[in-house]
Structures are given as C-alpha cells and as structure tokens.
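This structure is in structure tokens; I'll ask about it shortly.
A selection of the complex's chains, in situ.
Residue numbering begins at 1 within each chain, and the chains themselves are lettered A and B in the order written.
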Amino acid sequence: MQQSDENVKKEMGLLERQVEAMLFVSPQPVSSQEIASYLGVTTARVESAVRTIKEIYEASHGLTILFAAGGWQMATAPDLAETIEAFSGSVSLQKVRLSKAALETLAVIAYNQPVTRSEIEDIRSVRCDRVVDTLLKHGLVRIAGRKKSVGSPLLFRTTERFLEIFGLAGISSLPSLDELKEYRSDDGVFDSLEGPDKVSEEDDSDEWIRQ
Amino acid sequence: MTEQHEALPKTQNEDRRGFEVQLGAFSGPLDLLCHLVESREMDPAQLNLTELVSQYVAFLINSKRTTLNEMAEFFSFASRLLLRKVHSLFPAQRDAGEEEEYPEDEPFADEEELRRMLEAFRPYRNAAAHLAALQRERERSFVRIADEESIPFYDLGDLYGLASLWWQLLEIYNENRGAGSYSEESLWEEIPDAIPEERLVEERMEELLRSIRKKELSLRDLLEEKNKKILIVTLLALLEMSRLGMVRIKQSETLGDVTVAAV
C-alpha cells in the first residue's frame, strides 16, 4: 500500500487492484469512506483509484463503474446493454443451475400443482415472485389458468420440459419420502455405535432431524 | 492491518493440518489409528486414551478454528477406540456377532487382505490430498454473487435434490404450524429431543450471521422462535459462533437486553 500519487493516471497499482476486486465481489454499492477505512488510506486516494479504474474501463473495457446510492458499483458498459440484457435473459444457457430458492420453489410447484403464488409463499414463508419468473423464463413452469377465488390469482404448473429435464415419465413418478432413503438392515457392527437414529426408518415425519 | 492479513493464511494452513496423534510408536491422523485398531493391526489394550484426550485438548487450545464437525469426528473416533479397548480388556463382553467378523484367536489372519485393501485405498488418500490442494488454490479467487439467494447450486435435472427439498420444506411447514400449540409446561413433559445434527447448527450459524451482519440484534429477537428444535439449534449456533469469535454478545446493563453483533 505505498504507491506514489504521480503514476495514478492510467496505471493500476495495488490500491486500484484492491478496489477493483472489492467492487467486483460486492453485491451493493460501496462508499469511498468504507473502502478507505477498510484499506487504511484516505478517501481522496480511494476516489482517485476509482477514477483511474473508471478511465481504464472507459478506454477499452466491457465494464464500467457507476455511482449509486452513495457508493461505487461495478457494472457492464452501457453501450453493451442490448447484448448483455438478451444474454443474461437467454433461455439457451446450456448449463443452467438452480439456486436453492429456485429449486425449492420448483419443488413446491411440482408436488402441489396447480398452485398459486401465495400458496407457494405460504409453504416457503418467503416471497418468491422473482424465483417464479426465473422458472417461467427457463420454461420449467407455466401459467395454467386462474384460480376461481378472490382476486383470481394465476395458477402454476410444471411443463413438459420439466419432466424431460428431470427424467420423469409423469408427475406421479416424483420421488416419495421413502424413495429418498436408503434401506439398510445389514449394516452390522457400526450401527450399534451410532445410536438408535437408524431404527426409525418408518418414521416419515423425521427425515430432517433424525431422532 | 496488513500484518493481520499476512498472518491469516498461515493460521488457515495450520487449521487444515488437523489433529495428529502421537501415541507410543504411532504418529499420524486419528482415523488411521482407529482403522488400525479396528482392523486389529494394533492392540487396543495398549492404547493410552487419557493421553489421546489430553493431546486433543491441547490441540483445541492451539487451534482456534476447529469446527463442530471436526470435534464430532474426534469424539466418534475416540469412542470407537474406547469401545475396542473395553472389548480387549473384557473379552467376555464381546458379542457373538463381532466374534464372527474378527476371529479372536487369529487376529492377523487377514493381513494379506488388509494389505490389499489399504493398497487399494492409497490412491484415494492421495486423491483427497490432491483435491485439498486444488481447493486451497481455487479458494483464493472469489466470484461475484448478485445476491445470496441466487448462488447457483443444484444441477438442472437433480430430481432427488428437488424431492428432498420438498420433503424438508413440508417437514418445516408442518412443524411451524404445530408450533402454535406450544406451552411452557409441555416443554419438560416430553422426553428430551436428541441432540440436533451439527449440520443444522452450521446452517443456522450461516443464517444468523447473515441477519446480524445487517444489523445488531437483541438476543430476545433471535430467540423469539417458538419451535423447540429451532430454539435449541439457535442457542447452539450462538454458542459456537461466540466460541469461534464470530459474534460479540454483550449486555450493557444488569438484566438489560443482550445484544448480538457480528465481529
């Protein structure tokens, strides 16, 4: 942390690299003060480092630094907006992976279809409009009409694509609780050392916390 | 500050090293010792378990970042060793089933078999070492995460992941609905619950850390949960976090509210 202030123009020193990496990982905008106190430098130095990064980005990179909500935030260059918007929304991602929230929501829909968003939220006890949107975008769920009740909310169902991707013949072949378990009776000597937890295979309610 | 950062990797490497046993002629990891004893390569009667435990305590004092998992692992191995020792000191106690597996009169009858087995396992031990090195290297770089909810986690098509998430969710849902009928007295009438699994505690630690990182919370808020299991897990998580120095728990006045803050 001892670069001279002269070569701040254009050149990335350790401070610039640190600031760049910090802005990259941070999900929210970070203020100069925060960076300064964290790295033990003055805010003036942080701001000049951010300016340097910003200039280098503007000269040739696909990224930029925005100032929002009192802090600095890394983002894609504005002129690439169309490319990136279409890309990040693209369903053609070959190797989509799902977050826990997304898979959980998909599970609720799969096991309870047709189901409304508020029913999903009731079970998960968190809001999930964004997650449902993601699933819709990936073609894993679809809107299947409206429920005949107050406000006639939308009903969701899984799609053919869902069955295909998850290798299911039909919704009725979704695994039951029993199917997630190993059936073991011949485990021999170590079983007795682990306590009675394995005895209760019949106890369906308790697969999460074994007692 | 810089010094502090430079000190970090060293501590981590030390932690990675894990617990090493030095008992008599044996020196190495505990699981190997356990394996040798269970496969009757070593005589359990000769084991000084008191020495083992005091070495472990010394290890705990020196390494401040031992996880619950690692501690559980130690106790699991130590109790297996103890059982073997008991069996060897009181041969009559041994049950018939075990007798079949390890014929008493010929303890080293299957030496060749064992040698073959250990030979076969060696590449995996090395592979584990290779993986550990890869992981250490990879973990020096961090990726960008837009928000914690969106960490890509499950492969698309992971049917069993999907199903197990559903059944877990249903379990929690039913439990929370049942929580309405909670009453102070019924808490002690029932047989106490089994000790919650360490992974639940770890999950809860992560959750708590996420919420207290945003703002300092009072203990009262954190323990608001009426569900007994979650309550126990929360308490264990708080204790563990304070042990690891991840949180600061303070009470500014006698009988005042207790606050929990991230360190």
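General remarks:
By our rule, contacts are C-beta pairs under 8 Å (C-beta built on N, C-alpha and C of every residue); 3 or more make two chains touch, one makes a residue touch a chain.
These numbers come from a predicted model, not from an experiment.
Overall, this complex is built from protein chains in the amounts A x2, B x1.
FYI, only the chains that are shown with their structure count from here on.
Chain A and chain B, compared by their mean Cα positions, are separated by 27 Å. Interface residues of chain A facing chain B in the complex, by the touch rule stated above, are 1, 21, 24-25, 27, 39-40, 95-104, 106-108, 110-111, 123-125, 131, 165-168, 174-175, 177, 179-180, 188-189, 193, 195, 197, 205-211.
By the touch criterion stated above, chain B contacts chain A in their complex at residues 1-2, 79-80, 83, 97-98, 101, 142-147, 149-174, 176, 193-194, 196-197, 200, 229.
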